[in-house]
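The complex appears here minus one protein chain, its other protein chains still in place.
Chain IDs A and B follow the sequence of writing; residue 1 opens each chain.
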Amino acid sequence: MIVVRRKPIESILAFLAPYRKVLLLGCGSCAAVCFAGGEKETEEMACLLPVMAADKGMDLEVRAATCQRVCDWEFVEPVLAGDDKPDAVVSFSCGAGTNLLADHLGAIRVFPGVDTLFIGATTEHGQWQEMCSGCGDCVLDRTFGICPIARCSKSILNGPCGGSKDGKCEINPETDCGWIKIVERAQALGKLDDLASTYIAPKNWASSHHGGPRRVKREDLKIAKP
Amino acid sequence: MSAPAKSVLLIDDDRELVTAHKLLLEEAGYRVSAAYDGQSGLELARAEKPDLVILDIIMGSPEAGFELCRELRADASLKNSRLLVLSAVGRQFQMAFEPDSLWLPADRFLEKPVDAETLMAEVRGMLGQPDPRPTKTALSQEH
Partner (left out) sequence: MERPFPPCQAACPVRTDTREYVNLIAWGRFEEALQVIRKVNPFPSVCGRICQHPCEAKCRRGALDAAVALKELKRFVTEIETAPAPAMELVPVTRGKIAIVGAGPSGLTAAQDLREMGYGVTVLERLAHPGGMLNLIPKYRLPERILRKDVEAILARGIELKCNCEIGRDVQLSDLQADGYQAIIVCAGLSRSRGLALPGFGAERFVAAIPLMMDVWAGNPVPVGRKALVIGGGNVAVDVARTLRRLGVEQVTMACMESHAEIPASEEEIAAATEEGIGLMPSWAPKRVLKKDGHVAGLELMRVTRVFDDKKRFSPQYDPAHVKAVAADMVVLTIGQAGDTSWTLGSPVKLDRRGRIVADRELHSTSEPRVFLAGEVLNGPGSAIQAIADGRRAAAIVDQFLRTGIMKSPPPEDRAIVGEFPKAAHDKLHRLDRMPMPQVPGPERLAGFHEHELGYDQAAALTEAGRCLNCGSGPTIDEVKCASCLACFRLCPLDGITIQKKMVAAPETCQACGLCAAECPQGAITVGHWTREQFREQIDRNLDVARPARPRAAVVTCAHAATSKSESDAAAVHLRVPCVTHLAARDLLRLIANGIEEIRVVLCSPAACKHASGQQRAKQVLTAAVQRARAVRPKVTIEFVEAGQVLSESPSVQGVSQ
């Protein structure tokens, strides 16, 4: 999932200074699953923000709503239908949803309620770890399923680097060395020789964000206009 | 103190049947008189004003029988008389009859033959109950 983390409440409040009617929009997908921006969290925000606002002498009217996910407009549209439009929306979805909102909403300002961090998986309840950086040209076939770009701090393609110490990364001693994990995996599978003889050539980073904002277009799925 | 016995008038050209029914009714405590054709039946009815008239239809032409029924009902002096038609006209013409306010303004239509038990139950039912018979005949009154 896309792992997001809620921004501090003070920052959110700061965005809202010029606005009176605010909608807090939660996302029922990734943001909910990492307990940062689902229905529960947005409702909590809806409780606390007005209190904080009042303390600061701000006149703030807050409403919360959550949809299945924000990155498909059809789920959001019904929430924003009706005459009672907010002056601003704080989106608790990942940046994808927030961007889509901005693309659709004209006069209504859109703010992020979370910081979008990474593509990750759950390692333990309440703990998520970055697993994928969306490079667009996957090398996991050669690294036994462990990503050297996302899980090695230096994104080295043929590691480990010289700073790896006791299985930990020299940049952050709490971080496991990604390349040691790859080596251990290869050993467990009896494929250490394969790993040793595999050389991953420098990537063409055009497939990642370095090539500009990316797009996927499936002509076979395109719905013809009637 | 007992009320005066209820009276029944039998109108039927079948003398044997009339005798049999008369016996049955008298045994049950009713006062019974009889007539064997339509005209004398009508006259007797007007004279005696019976509580119940048991009327056959086919005593000549069935048309006359039905007409007699209508005349009896239309007669103001007989407004307290109940009317029971007991006839084989249905069987004969392969039709089922039911009282109606226009053409067969009786309280009840029974098909012959009928057994003693059924007849007596009917008579008791009619003479023992308040009068709910139809009050309008379209031909004689306003709509």
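We take it that contacts are C-beta pairs under 8 Å (C-beta built on N, C-alpha and C of every residue); 3 or more make two chains touch, one makes a residue touch a chain.
Values in this document were obtained by computation on a predicted structure and should not be read as measured data.
A.B. asks: Which of these, A:Ala81, A:Ala107, A:Ala201 or A:Ile223, touches the one chain of the complex that we don't see?
C.D. replies: Checking each option in A:Ala81, A:Ala107, A:Ala201 or A:Ile223, the one touching the absent chain turns out to be A:Ile223.
A.B. asks: For the chain left out of this view, which of B:Ala5, B:Leu24, B:Leu104 or B:Leu127 touches it?
C.D. replies: Here the residue in touch with the unshown chain is B:Leu104.
A.B. asks: What subunit B residues would touch the chain not displayed?
C.D. replies: Listed in rising order, the touching residues are 61-63, 66-67, 69, 89-90, 93-98, 100, 103-104, 108-111, 114-115, 118, 125, 138-139, 143.
A.B. asks: May I ask you to list the residues on subunit A that touch the chain which is not drawn?
C.D. replies: Interface with the chain not displayed, on the subunit A side: 28, 68-69, 72, 74-75, 78, 219-224, 226.
One rule holds for everything that comes next: only the chains that are shown with their structure count from here on.
A.B. asks: Between subunit A and subunit B, what is the separation of their C-alpha centroids in Å?
C.D. replies: Spacing between the chain centres: roughly 98 Å.
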